[in-house]
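Dropping a structure here in C-alpha cells format, bear with me for questions.
A single protein chain has been omitted; all remaining protein chains appear in their positions.
Our next item is chain A:
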Amino acid sequence: MMQLALDKWKESIGYQSGLLAAICGLAALILVLVELWTRPLINQRIEEDQNALLDEVLAGATYANKVFAKSEAIDIQQRHYEIFTVKNGQGGTTHFVVRGTEEGFSGTISFLVGVDTEGVITGVRIISHSETPGLGDKIELAKSPWVTEFNQHSLANTPLWGVKKDGGTFDQFTGATITPRAVVNGVHTAMQALAKNMEEQPHDAN
C-alpha cells in the first residue's frame, strides 16, 4: 500500500519537476566547486606550457621579466599580431616574441616567433593547429624538424619568403603544400609586423 502510494507520487508533475531541478542544482553545484578548485591549477599548467614554448623560441636565452604579462597589439594586412618584449636582468631588451595566427588547410594555425634585436629569428613554434594528422601536422616539432628551418632567417637575409614550390626558400612536405605555405606566410607577416612596430616606437636595444 505504502509502495503503491510512493509510485503514484513519483509520477506526479510536482515530483518530476522537483527531481529535475534537484539534479540540475546538484550538477551545477559540483561543477562550480570543481571549477573553483581546478581553475588556478589549469591556469598554472597553461602558463607552464607557454613558458616552455617561450624557452624554445628564444633558443634557451634567459629572461628576467614576465614576458606574457604585457603585449602590444599590431594589425597588418588584415591580420592581428601581439608583440611581447623579452628583457634581461638589467631591464634591457634582448628579444621580441610575436604571437600570430594564419589560416591553414583546415582551420587556424597559431604560432610563436622569437626574434633577437637584430631581427634574426631564434625560433618558431606552433601553439595550436588542426591540420590533417599525418600530413599537415609535420609543422609540429614533435613530428618533424621542419619548423627549425626558420632559425637564423631575417627579413634582411631572406629575399623570398615562400615554399620551394613557389620559388621560395623553405621546404614543403610531400602531400601537403598549403600548410607550410600558410606557416611561411604567417611568419613573414609577423616579421613585417614587428619591423613596423619597431619603426613606429623604437625600443632601446642594449
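Structure notes:
Basically, a contact is a pair of C-beta atoms (placed from the backbone, for glycine too) under 8 Å apart; a residue touches a chain by one contact, two chains touch by 3 or more; residues count from 1.
The criterion applied here is as follows: contacts and distances are computed from a predicted model.
From the set "Ion-translocating oxidoreductase complex subunit E", "Siroheme decarboxylase NirG subunit", "Nitrate/sulfonate/bicarbonate ABC transporter ATP-binding protein" or "Na+/H+ antiporter subunit C", the protein name that UniProt assigns to the chain left out of the figure is "Ion-translocating oxidoreductase complex subunit E".
Panel shows chain A; residues 10-11, 15-16, 19-20, 23-24, 27, 30-31, 34-35, 38, 41-42, 45, 48-49, 132-135, 142-143, 174-175 of it touch the chain omitted from the view.
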